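The complex is shown incomplete by one protein chain, all other protein chains being positioned as in the whole.
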Amino acid sequence: MTFGYSVHAELPDFLVTDDEVAPPRAIRVKVNRAPSANHTPGEPGLWIFILGDMTLFGAFFIALMWEKRQFSTVFQTSAAHLDRPIGAANTLVLLLSSYLVVAATWAHRRDEHQRARRYLHGALACGVVFVAFKAIEYTQGISAGHTPTSNMFFTMYYVLTGIHLLHVLIGAGLLAIWGMSLRGRRSFTASQRLTEGIAVYWHMVDLLWLLIFPLVYLVCAA
Amino acid sequence: MRLGVPARTTAIWLILILASFLTWWLGTNDSRDQLSDRVMIAAVVVIAFLKAYLVGMEFMEIRGAPTVLRALLTGWVGLLAVAVTTLYLA
Partner (left out) sequence: MTKRIQLFCAWCGPTAVVVALIGFIIAGVLPLPLGPSNTTEKVMSFYSHDTRVAAGLVIATLGMCLVFPLIALIGVHMVRMEGRTPILTFLQLITGAATGVLLVMPMLLMTIIPFRPDRSPELTVTLNDISWLLFITPIGPFIIQNIAIGTAILSDRTRTLPRWVGYLNFWVAFLFVPDILAFFFHRGPFAWNGIFVFWLAFVAYAVFLVAMGLVLRKAVNDSPDTAPVERVASR
């Protein structure tokens, strides 16, 4: 569904009074650039990174389950020490942030730069909350004596969530870059690759947590 | 408040929120017998991967992407879901 700007279209006679009259102001129509069919979000090369990164985490998930089979009682008792409510809260926080990134994408597509920036600030705030919750969790865990070298479960827990946290921090930086690029008011088409790429990266961060929380916090404790 | 997000995407987001509550319930409530426990946890795994699939298809907009990308996402989700569930149940 695309509309165009109607600037200086052919004027009907009754609007033309004399040569000195300024033509009517261009009618600013909201452009809603939905992606065309068969559009690769971002650009094809991006998906080498995204699918590659997802495969790395996939390997981590398989290793997690493998080690769980080797050390099932250790996993059961150790996973019970994790703070599940905070992990679940983080799931909702990231889901909200993803929704805000979707909203920002659509606002940017409509060239509503201010609005898109506000949504991105919201998504960034969610990211900050996530990091804060993680910091609380890690502090709780370490003061309770659970460190990455305590046992295999805590190794996998800290490494998985730690590498994910690194991704969140990088993602927050990328969202900030997108936000700053909106100040320049470039059109969506000019920045489509960058902004769709950053959006996809953030959704990947969300997607990964949607798997990390159930597998590490719930399944490992079973 | 007009968010400008397609209705379908918002609906899927709400489904994801509900699914998160569902996996929480399934994963934190022990049931009477061993078998139900294992079924519930296996369900947690499957639902988690379905959520991942929805995020990929709807948020990442893979749904509107070329077939190859859709196939890769489906493959990743499918293979991992099977591998993780098998490793858990076996």
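Observations, loosely collected:
When the chains are written out, they are named A and B in that same order, and each has its own residue count from 1.
Convention: a contact is a pair of C-beta atoms (placed from the backbone, for glycine too) under 8 Å apart; a residue touches a chain by one contact, two chains touch by 3 or more.
In this text, all values refer to a predicted model and were calculated from it rather than measured experimentally.
For the omitted chain, the shown partners it touches in the full complex are A. Within the set A:V74, A:V129, A:M152 or A:L169, the residue that contacts the chain not displayed is A:M152. The omitted chain makes contact with subunit A at the following residues, 43-49, 52-53, 56, 59-60, 63, 67, 148-149, 152, 155, 159, 163, 166.
Here, only the chains that are shown with their structure count from here on.
Across the complex, subunit A is touched by residues 3-6, 9-10, 13, 16-17, 20, 23-24, 26-28, 37-38, 41, 44-45, 47-49, 51-52, 55-56, 59-62, 64-66, 69, 72, 76, 79-80, 83-84, 87-88, 90 of subunit B. Interface residues of subunit A facing subunit B in the complex, by the touch rule stated above, are 35, 37-41, 47, 51, 54-55, 58, 61-62, 65-66, 68-69, 84, 88, 91-92, 95, 98-99, 101-103, 106-107, 110, 112, 115, 196, 199-200, 203-204, 206-207, 210-211, 213-215, 217-219, 221-222.
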